[in-house]
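Scroll down for the structure; my scribbles are underneath it.
== chain A ==
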Amino acid sequence: MPAHNKKLVAIVDYGVNNLHSLAKAFTRCKCEVIITEDPATVATADAIVLPGTGAFQAGMNGLKTRGLIDSIRAFADTEKPILGICLGAQLLLNTGNEFGSFPGLGIIDGSVDSFPTLKPGHKVPHFGWNGILSKGSPWNGSLLDSIREKSYVYFVHSFIMNPKNKKYIFATSEYGGYEFCSVMRKNNIYGCQFHPEKSGIVGLKIIKNFIKIIQA
Partner candidate 1 sequence: MTNKSKTKYGLPEKVIFCKKCVISNQRPSSTVEFKHVKKERKETIAFGKDGICAACRYAEYKDSKINWRAREKELIKLCDKYRGKDGYYDCVVPGSGGKDSAYAAHILKYKYKMSPLTVTWAPHLYTDIGWKNFTNWSHVGGLDNILFTPNGIVHRLLTRLAFENLLHPFQPFIIGQKYTGPKFALLYKIPLVFYGEYGAEYGNKIKENEIPTMNSKFYAHNVTLDKLFLGGVSAKSLLASKKISLNDLNPYLPIPKKEAEKIGIQVHCLGYYLKWDPQECYYYASQNTGFQANTERTEGSYSKYSSIDDKVDAFHYYTTLIKFGIGRATYDAAQEIRSRKITREEGVTLVKRYDTEFPNKYFQEFLDYTGISKEKFWKLINTGRSPHLWEKTNSGEWHLRHRVSSSNNE
Partner candidate 2 sequence: MKNIRIIPRLDIKGPNVVKGIHTEGLRVVGEPIKLAEKYYRDGADEIVYMDIVASLYQRNLDFDLLRSVASEIFIPLTVGGGIRSIHDINNALRAGADKVAINTYALGHPEFLKEAVRTFGAQCIVLSVEAKKINPNSWEAYTDGGREKTGINAVDWIHQAVSQGVGEVFITSIDADGTRKGFDRELAQAVSSVAVPVIIHGGANSPSSFLDILRDCKPDAVAASSIFHYGVATIKQVKKYLAKNNISVRLK
């Protein structure tokens, strides 16, 4: 039986994503979550998780039709923890340049862009396991607490996060000769380009770390 923590963790359902495995990963880490598309529930949560697979514009439209854009922005202002995953992380930025140019949540300044030309043999989407590296900021007590450098996590994306201010780049990965941002951090707001719920034991540890942050 999973232990019930007293904090309310909400996974935001905005229509175009795989929620089941994320919810199961949290359950496996002994944390109850609710899946919601209701702005009021989001507002009262102690932490939110913004998951996502799919296209940037479709993602923003999903948030818009559910009236979630303002409530997530407001949530970000409260400094309560946010975990954005893949598309969910990308949506935290100002602009998404995927099949056109579209506004994002603007919680972190910056844009979502395509990979530049990569070394031969390196295809896009970037599918697969890749290591994460520190950018100098210590990982203790953070989302990446006790995670060894170069640990493998699972990526599947065609576009990358480019925060304007480099201090928000918390971890990077290298693909095809190019170093890109794999984790963004602005205080308690984290954006993982990879999928912790798909990254085996390492991923489950990252989720446990997020739960610790919520409970702090």
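These made the cut because all candidates are chains of the complex that A comes from, given by their letters.
To be clear about the criterion, a residue touches a chain if its C-beta (ideal position, glycine included) is under 8 Å from a C-beta of that chain, and two chains touch if they have at least 3 such contacts; residues count from 1.
All figures in this text were calculated on a predicted structure; none of them were measured in a lab.
Interface remark: chain A makes contact in this complex with candidate 2 (options 1 or 2, touch as defined above). Residues of chain A touching candidate 2 in their complex: 16-21, 24-25, 28, 53-55, 58, 87, 121-125, 127-130, 152, 154, 156-158, 175-176, 195, 197-201, 203-204.
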